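Of the protein chains in this complex, all but one are displayed in their positions.
Presenting subunit A:
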Amino acid sequence: MRYLPSSPVEDRALLDTIGVPNAEALLAGIPEPLRLRRELDLPPTGSEQEVFGQMLDLANTNTRFCAQFLGAGAYDHYVPSAIDALCSRQEWFTAYTPYQPEISQGTLQHIFEYQTLICDLTGLEVTNASLYDGGTSCVEAALMAVRVQKKRHTVLVSRGLHPLYRQVLETNFAPHDGLKLVEVGLKDGVTDMADLQAKLNDDVAAVMVGYPNFLGAAEDLTALAGPIHAAGALLVSVTQEAFAFGWFEAPGKAGADMACGEAMSLGNKPNFGGPFLGFLAVKDAHKREIPGRVVGQTKDLEGRTGYVLTLTAREQHIRRDKATSNICSNQGLVALRANIFMQLAGPEGLRGLAEQNAAKAQYLRARLLELPDMEAVPEVPFFNEFVLRYKGDYAALQEACLKEKMLPGLDLGRFYPEYKGCILWCATELHTRQTIESLVEILARVPATV
């Protein structure tokens, strides 16, 4: 087996030094009856050529689309070549969590820079080395809000949050008898202010709002912050499309106390949903309650600037059952991709990409609305996703698109019965005018259903 370096002669020498006749003799500590008395019923060793062939077959079995008009939490953006090239350096991708700072300054300085940039994007003061994904970042944010807001046990969740994130929240809140998740409804595509006000009380620790929300709409964080703060609750913004940070105001500057969500858009492909990049940024006052790894700047013995993992008294390896979270491994390499992406883009690149995304989505929307079966829903400021009502049959539309290797927008009825017949469309900088025109042509040919 090519990954196992010892030769038979070397093996013999190792066993002789240990003083056992064979490797099996070293299994003495495993009681006989608990051992597997047969070989694993699995195929034998595969050569690189054979395995590559098998995996390539699987990859090729997926349909390759020429354009995807689907976002819904996984966005297709262009990934600069420098990212793959840099991340394939073994010093980055094979290294462990930087427990030994003297030989991990690369990773540590990168995380410090990454933390700086996530704070910049969100307009907040403290963040960590990353969380798993958007859904679990909501869980960590909600649990943190409850810790910070002692004696408050309810978290209000806007129905505009990604429906799968809400499911992850529900799963993780279920075991906590004392804690409650309460949904706040939508009105005209954004959080219903009247419903919110009716549900705010002195048990509410935080309110979580999509920014932009799942329907693509910009929630007015500033307007929401008023009543939320008046009720003593924290406003948590949840962003599933990080490119929106180049278009809409930083949540921390618009009234949010915490910002969490998904940053896969910064340098990653959709990858069937993972590995993605969860983030959570908070105010300085709350830094000792943040979950996960945090890197800080310090000096070495000779006074030279360097970086270390810090505030570890919050973490599982020190505090065990009193830790702020159980998280240990996070999404380090994905955070590196995001860091490189942000540094390549710079302020002008990020703003420019955001403008292009907004322009493409607006153009797509305008062109789709020229089709007789597409209807506007009340328009709210959106970024690169928007909802249209479709009078035709979604299945027929989907079939027509797929036949032409185009992935259409999401059938919203799947998650929102009240939006049955509506489609969530997405366009990014990758969509040329030509692909948008092709989509419109395909849709124009879909037979009307009676």
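Just so it is clear, contacts are C-beta pairs under 8 Å (C-beta built on N, C-alpha and C of every residue); 3 or more make two chains touch, one makes a residue touch a chain; residues count from 1.
Going forward, contacts and distances are computed from a predicted model.
Peer 1: Per UniProt, what's the omitted chain called: "Cytochrome c-type biogenesis protein CcmE", "Branched-chain amino acid ABC transporter permease", "Alpha-(1-2)-phosphatidylinositol mannosyltransferase" or "glycine dehydrogenase (aminomethyl-transferring)"?
Peer 2: "glycine dehydrogenase (aminomethyl-transferring)"
Peer 1: Kindly state which of the options A:A141, A:L350 or A:L439 is in contact with the chain not pictured.
Peer 2: Considering all chains, including the one not shown, the answer is A:L350.
Peer 1: Would you mind spotting which of A:K150, A:R320 or A:R445 touches the chain that isn't drawn?
Peer 2: The one listed residue touching the chain not shown is A:R320.
Peer 1: Touch as defined at the start, partner being the missing chain; which of A:M193, A:L402 or A:V440 qualifies?
Peer 2: A:L402
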